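Note that one protein chain of the assembly has been removed; the remaining protein chains are unaltered in position.
By letter and in written order, the chains are A, B, C and D; residue numbering begins at 1 in each of them.
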Amino acid sequence: MKPLLACLLLFLTWLPSLSIAEEDVRAGALLEALDVRSFADKGEAISELAISEDPRTRYWLNALLDGSLQRTHEGRFVVVLNNRGRSWPVEDALTQEDLGEISRRELNRISINNSLRNQIRSLIAVADLYSEDLSLRRASAERLVGEVDEALAEFLAEHIEQETDRRVQQRLSLALAIYQLEQGELDAVAELHGSLNTDARIALSRAAAQEENPLLAQEAQAALSAIEQRLKMNRTAETLYFGLSMGSVLVLAAIGLAITFGVMGVINMAHGELIMLGAYTTWAMQQLLPGQPGLALLLSIPAGFMVSGLVGIAMERGVIQFLKGRPLETLLATFGISLMLQQLVRTVISPQNRTVVTPEWMSGSLVVNDALSLTLNRLYIMAFALLVFMALIYILRRTRLGLEVRAVTQNRAMARSMGIKATRVDMMTFGLGSGVAGLAGVALSQLTNVGPNLGQAYIIDSFMVVVFGGVGNLWGTLVAGMSLGIINQVIEPWAGAVVAKILVLVFIILFIQKRPRGLFPQKGRAAGD
Amino acid sequence: QDPIRVGVLHSLSGTMAISETVLKDTIEMLVEQQNAQGGLLGRELEAVVVDPASNWPLFAERARELLDQHEVDVVFGNWTSVSRKAVLPVFEELNGLLFYPVQYEGEESSKNVFYTGAAPNQQAIPAVNYLHEQVGIERWVLAGTDYVYPRTTNRILASYLQEEFGVAEDDIMINYTPFGHSDWQNIVAEIRRFGSQGKKTAVVSTINGDANVPFYRELGNQGIDAADIPVVAFSVGEQELSGIDTGPLVGHLAAWNYFMSVDTDANYDFIDAWIDYTGDEEAVTNDPMEAHYIGFNMWKEAVRKAGTTDVDEVRDAIYGVTVPNLTGGYAVMMPNHHITKPVLIGEIQNNGQFDVVWETPGTVAGDAWSDFLPGSRDLVSDWRAPMSCGNYNVKTGRCGGSRAAEEAAEALGE
Amino acid sequence: MKLLKEMANRDRVFEFLVPQQSPVDVRHGPILYLEDVSVSFDGFQAINKLNLTIDDGELRCIIGPNGAGKTTMMDIITGKTRPDAGSVWFGSRHNLLEKSEPEIASLGIGRKFQKPTVFEALTVFQNLELARATNKSLLPTLLEQMNGDIRAQIEEVLELIGLKELHRQEAGILSHGQKQWLEIGMLLMQRPRLLLVDEPVAGMTEQEMERTAELLTGLAGKQSVVVVEHDMGFVRSIARQVTVLHQGSVLAEGSMDEVSNNPKVIEVYLGEEA
Amino acid sequence: MWLTQPLYERSTRIFLGVLLLAMILVTLLHLAVPADHPLYVSAYTVNLFGKYLSYALLAVAVDLVWGYLGILSLGHGAFFALGGYVMGMYLMRQIGDRGVYGHPELPDFMVFLNWDALPWYWLGSDSFLFTALMVMLVPGVLAFAFGYLAFRSRVTGVYLSIMTQALTFALMLAFYRNEMGFGGSDGMTNFRDILGFDLRTDETRLALFLISGVALAVGYVICRALVNSKLGRVCIASRDAEARTRFLGYRVERVQLSVFVVSAMLAGVAGALYVPQVGIINPSEFAPLFSIEIVLWVALGGRATLYGAVIGALLVNYAKTYFTGVMPDAWLFALGGLFVLVTVFLPKGIAGLLKQRKQAKEKEEEVPA
Partner (left out) sequence: MLKINQLNQYYGQSHTLRDLSLEAPKGRCTCIMGRNGVGKTTLMKAIMGEVAIKDGSVLYQGETELTRKRVEDRSRMGIGYVPQGRQIFPLLTVEDNLRTGLAARSDGQKKIPERIYELFPVLKEMRHRRGGDLSGGQQQQLAIGRALVLEPRLLILDEPGEGIQPNIVQQIGEVIRQLIEEDQLTVLLVEQKLPFARKFADRFVIMDRGKNLAEGEIAELSDELIKQYLTV
């Protein structure tokens, strides 16, 4: 890792620049060296570039990293600004002057592979240790764990003192300790004791396995078993999290159905497609607001609700209202609608999946500790699911609409005689259930494919959850979704995904034998007949 | 004069429509182009499109319809193995001609089918060679959807890794998931743990179709970077990537015989034609499309050579036919009904394209029967007379099972 | 009209009224015996230490305020509801708590529900056919053929309940009162040893009430009948022994006169004027 | 006897007559008419009809439980597929050493999986008689086990429907697994002959078509006899008022169980007839959506009529064949639209329409009289 330090020196010593012409000739040569076939040679050239004293080095390295450093057939180095379509806008890599658009046929990429990518990132990381930006420093310290070599170790030992942030300091000393352990220093074991960091654990297990230094091996072994203990706990926590997050996806997918099917009694086979529409709305929003995926996503929440809700209302008005009192027939009609909606999306948009971008703030994970991090997108979805659930409970339990919905579904004729506008209530309820399906779609667009088959993937699970929880009981849906999620995730590690799924289904079948009306059955006389 | 009828047997609805519709469009485009050049043998070409709706028995029914009712001269079609297996008896019975464009598990050689996609030795084996030799991978996760292609490929790979590279059994983790699996949390976590034991680890993915998007998303979110644990996929191409935000995936790999990003004029021409045909500036091309391109051209050449569209004569004429592929080389039809292909390894870029980081020095000939499976090691396939057999056992010297062999034996007996 | 006259002629013994030979052992006392039965729903004590005995051949009226537990008691006897405590015996041989609804029904306990329940998709005739006392296990049911005997039996009942003209109609279209009659008809077809009749005359005219009263008193003696009714006129016209339930247990028992003069009964149930 | 009773009934006679006529007609048009004649029925079409007929039998089985017993089974595809698999195993064994690996006993996929012997549950699969028995027994036993549990604990309504769906879904996932020994996702295919007759000849196809027709007729008569019997009325009674039926002394769960099992067996037979005609059986027959589709055929044709189920199955499948051929891009619109229109405008299905017609006619005749 010699270049690492070298590069570092470069960024430290800010040399006065040479004359422009001289500089460009040198720079040209540096870039020229990058355009070789062999990746090994390219690696050398990158190191060369790093220790060159050109101020544009960082710019070139970044361009190289994301593949935008390219060469025209004429041999000119350019940086591609946007690589979609047939012609791409470029700028000169040396002068940064705008060169307009060039056909992609004319361009050759200076390609790198994973190991070069690694190399470049480490180079940048070391430099970042000096950044003003705390988050950059933290990220860079994070990166250096497990990558320390002799030269860097010396430097780090000094640098830690200067660092003001505790987190960065901790990381750096961890990085240092790992290096020291590899060198056989006994003190390092204490530093690593209880650390959940992967590189630390690997270093410890190497130390425990070596035979030259029995004392070290023994100490390392002790440290290691302490770590194992903590890892186990973290794994349990992780599984629980996985279960809850899978559960919240199930709940979200099923909760709309809990209304259209559970409360209104419509066997809504098009529920999946309503979810799909919500997901497509997210995609459309992102198309409308290019470059602002986060805002688009937030706006899709009301938009997705509206779109699916309106389609739901149209379905209700157009078809389902004619099927009053014939619940089984709704299966037939909604199945027909589901086929048509799928094909509609195929013909109007495309049979292919669409890209929905995950906004910055939703990607990555929340790091609890080195062994446990919670993926952000699922965390958000969990919160979203709970929010939607609470809102629905409120609407159905506490508002006039909720009362009217329940009255209409239980005895339509009588409800009308009591002055309840059953038609309107039906419309609103179905719209509400469909709208919630749309919300599920918005959330799912962050997890899975946005394509015509999206709905199909969730319809069966949704019915399963609603029935397992007890038809007509929202709390049942919540508990059912969550418990199925957890059961699945607990079984999966030892049974495999396929068998886990089968076991969960068998479990549901057997469970229903014990409780023929789901987890939370409607009790009492009325439910019996 | 009657037009020459070209059957297209790709699902336009149902779960497979997502992959297959572009192939239907590709054939329609090629037919259109050919007609613009004056057709074939002085006759117009006419594409006959039917929709087997991702339903396997319906595939057989549709195949029969194409051959029996529409009397097509050749069929381009199918994606999944099971659909191919479903139509195979129909093609053999009615002596049709099928060009199958998708990479598959091998272990098959039919007189009536030409396999223009990759056999395992044209994709999987070179890919692990690359990972082992160039990237230094020591630990392997073989993750796949639970069906025949991944099962076969993984079996071949597991035995190949153990025999060729001496990888210990502990260093191979095999994992199967159902079709359309969407909750990858546990598996990705497991991969992460498996990969953090100090040895360089890679994932060889035969995960199919829709399951990929949530898989890659989960990889990205759990912070598995291509630099730590690269994933090399055999079923993820430009088409699949067009539905994913590839930002977090940069550096993950795929092994194919064609990438849209390949820098040749033939390829750019093909892409431009495709964009014009679809009217979509963002339209992408992929490997199976190239396979259809090659297959179509080979068939065309063979028809020219034979001077007729008669199936038997076209078949006899097609062996050895050589046409350019889109990556700057040539594809030859082998007597085992497979073709020669270069193998390319590409890294995913942030624009949904692949950047080729490695390729085989020359082309590789497709192998119907794997050398790494005990049952098929001794089988060879050669459909030219006098062998004329898809599964000739070199040990026993017998041609197993196939109908053609029976016929040959009968003919000899008479 | 003719039928009514016949009905009035109380000497006549209808064939279908002859009780079926049944294994119920009543030599040692009552046909139905409830002891210390209690049941509660979500903490609400609907039946509270209820004791009740019905003798063979007795006609017993049970009255009591709304919610006293009359219907619940019938639910317990027919196996629809399982009590929390207590014992229920049919004759001295059959512990009803161990039996399922069909078993209890085939032992010879028939029931008319408070809210008339008939098979709405079947015709009136078929409703009666299904109710007919016969072997109701699988194969005999599958193989049973309609014959003159059966038809005659059904027609007799049809005439009795005044639905002859409607016998080919689906039961779903009947009016409330007609459904009441149909259900009584089904009960008759069942030829049970013990009839539990929950509010039989609700929605009937005075004359129909009289008819029902005659029918029920005609049954008593050969069969045991338990009637729940709120119509005091009706109860008076048939009652010999009356039991008053209140809050899940027996408040009073005795002849109609005794009971209707009981101040407690007047207070909780009858009101001043009745 | 109760079984022959429907034969004296007008609707059954008409049904059987039409079926017989159709079978004769198809046979004649196939055999006696020259191939270039517009009326000629090709082997392809005969084959197609054979497939439809086995679907029709399946639909009758579903109508029996749904229409008369009120059990909306969303999992009947499972019984159909099991019957199909049993038949598939037999056909697989008939291939003998003509498989690609040339193994004398093991099917190709087992050779490929490195198995060295047949698993126990494949025993007997080379005997046709045994197979014929198992075609009914396997679905029957599964239906019995499932039904026993479900009906005993009084699982009803949508709960039961969704459980049947869970059943078929679980089976689908299980059959997708290669370890199950049924060929995984590829299932079984490439069959050669049945009872020594080559499956790839037109004669065999015609024979299979005729056998399917006969099976449909027999199945129809059995179901008709069942629903005409008193047991049939008990079924309807328990459909509408289960508790009340119990209070009359009928053991409802036994009635449900036995009819459910009969229906599953019929579905199994349908599956067994289906497989040799389409040449493949794989786990997608277990797909819940397929089971839902069967219910749609029945609903479309008219529930609780039996002949309606047949009409529905034939019509929908013909429509599917037709639409996927002529409008491949848009056939789902047509099919979906058909479902919607029929439910909204023909609440009782096509059979309901026929009945209405008949009644209207009777009315007309009555008026002048």
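Methods note: a residue touches a chain if its C-beta (ideal position, glycine included) is under 8 Å from a C-beta of that chain, and two chains touch if they have at least 3 such contacts.
Keep in mind that this is a model prediction, so the values were computed, not measured.
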Visible contact partners (per top-of-document touch definition) of the missing chain: A, C
Chain not shown: contacting residue from C:G162, C:G221 or C:G254: C:G162
Residue, one of C:I31, C:I62, C:L174 or C:A239, that touches the chain absent here: C:L174
Those residues of subunit A which, in the complete complex, touch the missing chain: 400, 403-404, 406-407, 410-411, 413-422, 472, 522, 524-527
Residues in subunit C touching the chain absent from view: 4, 41, 44, 64-68, 70-71, 114-115, 162, 173-178, 180-181, 199, 202-208, 211, 230-233, 268-274
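We take it that only the chains that are shown with their structure count from here on.
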Top-ranked pair of chains - ranking by C-beta pairs in contact: A-B
Rounded Å distance, subunit A centre to subunit C centre (Cα mean): 66
Centre distance in Å when subunit B and subunit D are each reduced to the mean of their C-alpha atoms: 36
Mean-CA-position distance for subunit D and subunit A (Å): 44
Residues of subunit B touching at least two other chains: 12-13, 146, 178
Residues of subunit A touching at least two other chains: 342-343, 456, 498, 501, 529
Residue ranges of subunit D touching subunit B (in the complex, touch as defined): 42-44, 47-48, 51, 95, 97-102, 111-112, 114, 173, 176-178, 184-187, 189-191, 200, 278-280, 282, 284, 320-321, 324-325, 328-329, 331-332
Contacting residues of subunit B [partner subunit D, same complex]: 12-13, 49-53, 55-58, 60-62, 64-65, 68-69, 81-82, 85-86, 88-90, 93, 107-108, 146-148, 151-152, 178-179, 373-376, 379, 390-391, 393, 396, 398, 400-402, 406
Subunit B - residues contacting subunit A, complex: 12-13, 15, 17-18, 21-22, 134-135, 146, 175-178, 180-183, 185-187, 189-190, 196-198, 210, 213-214, 217-218, 220-223, 226-227, 230, 239-240, 242-245, 247-248, 250-251, 263, 265, 268, 272, 275, 281-282, 347, 349-353, 355-357
